[in-house]
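Down below is the structure, laid out as structure tokens.
Rest of the complex left out; these chains stay put.
Chain IDs A, B and C follow the sequence of writing; residue 1 opens each chain.
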């Protein structure tokens, strides 16, 4: 296997808040990497650095073995990196299909190919088992899960080589979530796309990932193949951290 | 939340319960019309027309239609630029001053630098766009809010106009007289330019990537940049378009009125243009607006101005009636829009 | 129009005075600063003439001297088939075509208050009633030159470039230059709002302690020059001051000696006479052509300010009341 993405010693602060101190991470070709960690651990910040939205304070990124500086999101996207953001990055005022192709519109110059986009959008949503009355409605009017499905579809159906998915299943129903995991697995099976996926549902993580990384205190503190770890180990890891940090008696229930 | 730019609503599938027996095609056309965001303001414009024609039969005379078209066109042209800017979340207060300056520039270029008139016009438009570029660059790159940036350029450009013209009107250069008919002097020439510009930018806003990105930037700036949209380019571009359009409107008005006057345009023209945009359904907060709506907004304002003048209202009470008419017609407009939405079930 | 219905009672029925019955003619005044207090007496003049003659008038144009807007109003008047138009020709080229169009349509047009540029009326109007702005400014300049021996003088202008006042300052400049006196005259923008004008003039006075003359070409600035002169006791330092128009505070400033003079441009006549002329033109089938009338101007000084202060009158716009003003004593003359 070849390494498509590697981060070395990445650090990032926001004013007084240090989000990342020393991140070292690698992503192999065709691999699905699960990234877990507490709320506020810095997972989203890491993703936003890897996709060119934030610039790291220090450290470097290697893309296919070569050092790369992502000047902007478009730049990184041009290099084959696409992202589902936790905040979804949807434009409420635009229709479902325009959101789904935002930044990668189908164009028959000089006009947008609305018909093509509308058709594709419908098809993608069907494939994801998402039921939306019409792809013409503004996303402001959609339910939480429908909105997330659009954001996910935007990236998953792009021809990106590296997908960064920040909690893509948070608002998805059981059925829709399962279908998206199927999709990710399909991508993996084809072996062309490498994925980093953030999720808090460890069962889902183990189900779809090849490897799991835990982000704690601004560093990757745990890195194991999915087959070598278990739901209990992951849960314990987090609980242990929590027990050590706090002395309050309530035992966290196994998720 | 009645967002977007008419895009989504205009294209919905027709409702289930169309009156049976009614002529289908017509019903569907009426329906498609009513789905457009601009429909209600068009209804208001037509209602005003009916009212004024009823109260003063000269309203629809040829000459008066020319008057109305001339009272609409230049502001509608500036409003087109302001719509693009407002949709992308910015505003240009200096547009009216660019409007004032540009015919003077044309005059200087022709009379002092001996340029060919048509080239002088093009260069004056480019100068307008260049002022827009400055507005955009200061706003986007130096991160000064556009209200403040363009407040600065408003004064700056006005000062340049006054200083270079010695605050005195100039005549249309004789060399350019041949172009007068094309650029605003002929009866319908302003209207034709205006309609062409509105149609073009309507398509740009509704059907092109540029328009889509303009809405995206104004609707959710963070989201748009996360999605990899070139926010700076879109905003600066829209400032440039506004500058160029304002310059063009100024030149049209100079030819129409056969004079280049330091008091034409100004903040009044900018204010009228922004008002037309907002009346036409563009949100000050960004993310939503229509170019055709702005044209209709400018038309409504011109109708009110012209109609009450025709009826013979004098200056002092004029504003009472104008203000009341704006309030009444805009309440009507909003009410119609609500009916329109409620009817679509 | 709605605001002079009451006054204009005896319309077509019998005819007014000895005149035969006429239709209720409607005349349109196209003005450049429709809501400026200067023209309040002009509107009274027009209204009184209409009441006298049984006709009607409309006061319209632009609020802030925007020429395209005036032209729109002018064109509306043609569309509305006005019976006559009076227009302030504040731009020497812009009104040519509209006036011709009105004349072609059989609508008589006169100009009032402003009549194109010096030596070039710019339109084919039948006659001009008023004194043009440049000339009044020129007379201001001559007055300044007579009051001052030399030194720095300033002329405040509310909004440079505005057609109702810019020519005044240009005229003043030219007259001062022509006088050959070593007067260093600069123009300063004071702002469109009255309070801002006061602040500006105050600031100027503080920044220029050696200024020897303070003048203004609009009503608000003139009144405020008086206030600033009073505030800093500039009169005792020999500063000359004066300006235009008859704002109440300007008149008290004259009385108190803070202003040397103000210029009364007889605005009442600029409304009264156009209506009269247009009426007669219509009545006579065009035989009594309107005549050029110089309404002149009057320098109001401490000597003749009293009657202005004693009563508020319609002739200056300070009262809406119709009243008989009895004057006594000899009439001042040269």
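Just a few scattered comments:
Here, a contact is a pair of C-beta atoms (placed from the backbone, for glycine too) under 8 Å apart; a residue touches a chain by one contact, two chains touch by 3 or more.
This is a predicted model, so every value here is computed, not measured.
Overall, this complex is built from protein chains in the amounts A x2, B x2, C x1.
Operating definition for what follows: only the chains that are shown with their structure count from here on.
Judged by the touch criterion defined above, the protein chains link up one after another in an open path, with no loop closing it.
Chain centres here are C-alpha means, and the one lying farthest from subunit C is A. Work out the mean CA point of subunit B and of subunit C, and you get 35 Å between them. Separating the centre of subunit A from that of subunit C, both taken as means of CA atoms, is a distance of 73 Å. Between subunit A and subunit B the centroid-to-centroid distance comes to 43 Å (mean Cα coordinates, whole Å). Among all residues of subunit A, none touch two or more other chains. Partner subunit B is touched in their complex by these residues of subunit C: 1-3, 26, 28, 31, 34-35, 43, 56-61, 63-68, 71-73, 75-81, 91-94, 96-97, 160-163, 166, 170.
By the touch criterion given at the top, residues 53, 72-74, 77, 83, 85, 87-95, 98, 102-103, 105, 107, 110-112, 114, 134, 136-138, 140-141, 154 of subunit A touch subunit B in their complex. Note for the complex: subunit B touches subunit A at residues 1, 3-5, 7-8, 11-13, 203, 207-209, 212, 215-216, 218-220, 222-230, 287-288.
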